[in-house]
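Note that this complex is displayed minus one protein chain, with the remaining chains in position.
Order of writing sets the labels: A, B and C. Residues in every chain begin at 1.
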Amino acid sequence: MSATRRFTLTLSCPDRIGIVATVSTFLAEHHGWIIEASHHADEIEKRFFMRHEIATDSLSISIDQFRDRFERIARDFQMSWKVADHSVKKRVVILVSKLEHCLYDLLARWKAGELDIDIPCVISNHDTWRSFVEWHGIPFHHVPVTPDNKEAAYDEVQRLFEDARADTMVLARYMQVLSPKLCRAYPGRIINIHHSFLPSFVGAKPYHQAYTRGVKLTGATCHYVTEDLDEGPIIEQDTIRVRHSDRPDDLVRLGRDIEKAVLARGLRYHLEDRVLIHGNKTVVLR
Amino acid sequence: MSATRRFTLTLSCPDRIGIVATVSTFLAEHHGWIIEASHHADEIEKRFFMRHEIATDSLSISIDQFRDRFERIARDFQMSWKVADHSVKKRVVILVSKLEHCLYDLLARWKAGELDIDIPCVISNHDTWRSFVEWHGIPFHHVPVTPDNKEAAYDEVQRLFEDARADTMVLARYMQVLSPKLCRAYPGRIINIHHSFLPSFVGAKPYHQAYTRGVKLTGATCHYVTEDLDEGPIIEQDTIRVRHSDRPDDLVRLGRDIEKAVLARGLRYHLEDRVLIHGNKTVVLR
Amino acid sequence: MSATRRFTLTLSCPDRIGIVATVSTFLAEHHGWIIEASHHADEIEKRFFMRHEIATDSLSISIDQFRDRFERIARDFQMSWKVADHSVKKRVVILVSKLEHCLYDLLARWKAGELDIDIPCVISNHDTWRSFVEWHGIPFHHVPVTPDNKEAAYDEVQRLFEDARADTMVLARYMQVLSPKLCRAYPGRIINIHHSFLPSFVGAKPYHQAYTRGVKLTGATCHYVTEDLDEGPIIEQDTIRVRHSDRPDDLVRLGRDIEKAVLARGLRYHLEDRVLIHGNKTVVLR
Partner (left out) sequence: MSATRRFTLTLSCPDRIGIVATVSTFLAEHHGWIIEASHHADEIEKRFFMRHEIATDSLSISIDQFRDRFERIARDFQMSWKVADHSVKKRVVILVSKLEHCLYDLLARWKAGELDIDIPCVISNHDTWRSFVEWHGIPFHHVPVTPDNKEAAYDEVQRLFEDARADTMVLARYMQVLSPKLCRAYPGRIINIHHSFLPSFVGAKPYHQAYTRGVKLTGATCHYVTEDLDEGPIIEQDTIRVRHSDRPDDLVRLGRDIEKAVLARGLRYHLEDRVLIHGNKTVVLR
């Protein structure tokens, strides 16, 4: 985004006549300068989705006053809605295991200023990447996970996440299944990268499944984590071509490239408040 | 688009505070139900672009009254603007030479109802595809072009286009350079498909140029025709991978696939009034 | 392919030392000029795949003699093998229902000389496209299929295919499930285009399944037909991006583009004898 300070208003509600008129009149009355706007009417679900980027300084009232006054409209239209101030950096905790390609990629984007976030800490079930993370000036927490300590381990992860006052948790090829309690605690705030083009090849070893079926493309899926493994709302996906000479090892290699690209795009949409969840689907307003 | 009757309001103007507020208030006052909306502020050019799809029946006034009343806003903001009624089919004249792949593709899309247009006629400098076109129930005009008759030939094309009361002319691999007079007559209404990824390989035989340079992708460009050959505003582009074993003939074959896909997409954007021209560039509001 | 007359030798066999040496020595002894060669050793299946294009006129013996003499090598190595003379056009029968996009696309490629085949006839369970097919000078057979006459109908299809002395049957969005008897009769010779990225969304209405799951890409799969619906060996696949505003109807439209492209590529690989089947997978030697 450009240098202009801005906030986003995102909402969805049952579709009916007058939503846009009401919202835009409200914005006009408070002199909100709309930098970017996207609407989407889902004619099958009969639901309306909207996102505005508004120049903060154009507003005749404060963001808090904006929230207060908008509340009444939101109630009338039964809106799910959110106002996010983009002059406040989002706080993103990264979870990682031994595979490092997504970690490298995210930190490279953060160093380059492309991911304009704070990373309060990285958490891992292995100590492998401690000094690499610490080289970046980011605290590293080693929280081992064993079949016996799962509950305690995820309580510890939750405590670290809370202590960090974090907004979003990213599973950057974190090879563990989170506890149902943790999944439930942060709906729409935990992002995973799955190493297949869902719904193909759910579960473990998708690259071997793909090899066995003889598919000609492999893919990756960035999705929100829910209690149902690999079934959460999909944010972003992509595929990459597989050749006849590619063995499962090569699929793993090709997969790394598509995983890091898809995770980076999905995370970016999430951080820019472009992803609206409805049921088990997302609307990504670009 | 869905069954709802709709019209589009598209506009661009110098960017300043209040455009969206003014337009959306105007729409709200006349009960216009916004089905789809897209905004774009070009921060470098300081220009604002907007497109609304509005349900025709939601409006408290007629489209003609809408035009009349909107005129004053448009003048205040120095808008280039257009209101298009999508219950009226656009009329598209296709020009073709001997290569038929784009013609087949466009007629297939028309037969399938994907291109919801009228095709009043097909014009060609060869008689090759007469019976194929006529099988589709579309009149076919053979207008030969020779070095000596160019001016007269393009006057004839222009007369046929005018007689057909057509909106848009599509050069579907029409292998002739139109006369400057014809180009000037229909700015933003003549669409060409160029067989390279412009600005690479302008001019003739781009596939041979691409082969000689050893590029690893070949492409196609759909653009509006201006007097400057291959320099008009670009609507859509795409590329396709070239392998070491591909000879110029193979590039021609690969090119056919990418040409027809890019032309179909570009034409679709144009017909849906998604393409706003500013200077030598387009904004495609999807 | 270029003007040089050529034949292809394709084979696969259990992998062991000496296959390439034996075959290449055999070719060298008979002065076979290799225009193109591809090898692939599947280290997991322990199987070797090979394809040679050989200039027919370079050979010191006839193709029939070549077949006779190669037989001994093939037996020693337990080869599945085939010699195909590319100066003889392949004969391809097309089956179609009411959806015409793949039919248009295949006939366009055939008219353009890109598909260098004979099309002895088109068979359909509807009479819809008779005059279009006949305009191309190709016989059209209407073979209605009802729940009651399936067996008889597919016996008729088989009779037409046999009478046409055809090599390959293409289901160009033929919306019927062939009889098991017909599937069994022509293993590796019946090609289908399925309108999803298999193994996602098998069975009916894949676009609606895709819409419901909220995937961000839709795809198509070209595969050989076996008795197990949608489970045959995959020849080619591709995907195309879906936007939040795309309804099932739009997925159908996007699907048409990817279906015709994937079918055309898969058929091309098949016709050039590039596809070697092993178990339920293919090796495509390009």
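Just so we're on the same page, contacts are C-beta pairs under 8 Å (C-beta built on N, C-alpha and C of every residue); 3 or more make two chains touch, one makes a residue touch a chain.
Small disclaimer: the values here were computed from a predicted structure and weren't measured.
Novice: For the chain that's not shown, point to the residue among B:Ile73, B:Ala112, B:Ile138 or B:Leu217 touching it.
Specialist: B:Leu217
Novice: So one chain is hidden, and I want to know which residue out of A:Asp68, A:Glu114, A:Asp127 or A:Asp163 touches that hidden chain in the complete assembly.
Specialist: The one listed residue touching the chain not shown is A:Glu114.
Novice: Taking the full complex into account, find the residue in C:Ile35, C:Ile61 or C:Val177 that is in contact with the omitted chain.
Specialist: C:Ile35
Novice: Write the list of subunit B residues that the hidden chain touches.
Specialist: Output for subunit B: 40, 43-44, 49, 197-201, 211, 213-217, 219, 233-239, 244-245, 247-248, 280-285.
Novice: Just checking the interface: what residues of subunit C touch the absent partner chain?
Specialist: Answer for subunit C: residues 2, 17-18, 20-22, 24-25, 27-28, 31-41, 43, 58 touch the chain left out.
Novice: When the complex is taken as a whole, what residues of subunit A touch the one chain not shown?
Specialist: 2, 36, 99-101, 104-105, 107-109, 111-112, 114, 131-132, 135, 243, 245, 247, 249, 253, 256-257, 261, 264, 286
As a working rule, only the chains that are shown with their structure count from here on.
Novice: How far is the middle of subunit A from the middle of subunit B, if each middle is the mean of its Cα atoms, in Å?
Specialist: Those two chain centres are 36 Å apart.
Novice: What is the distance, in whole Å, between the centres of subunit A and subunit C, each centre taken as the mean of its C-alpha atoms?
Specialist: 41
Novice: Using the touch definition from the top, which residues of subunit B touch two or more other chains?
Specialist: Each of 2, 36 in subunit B touches at least two other chains.
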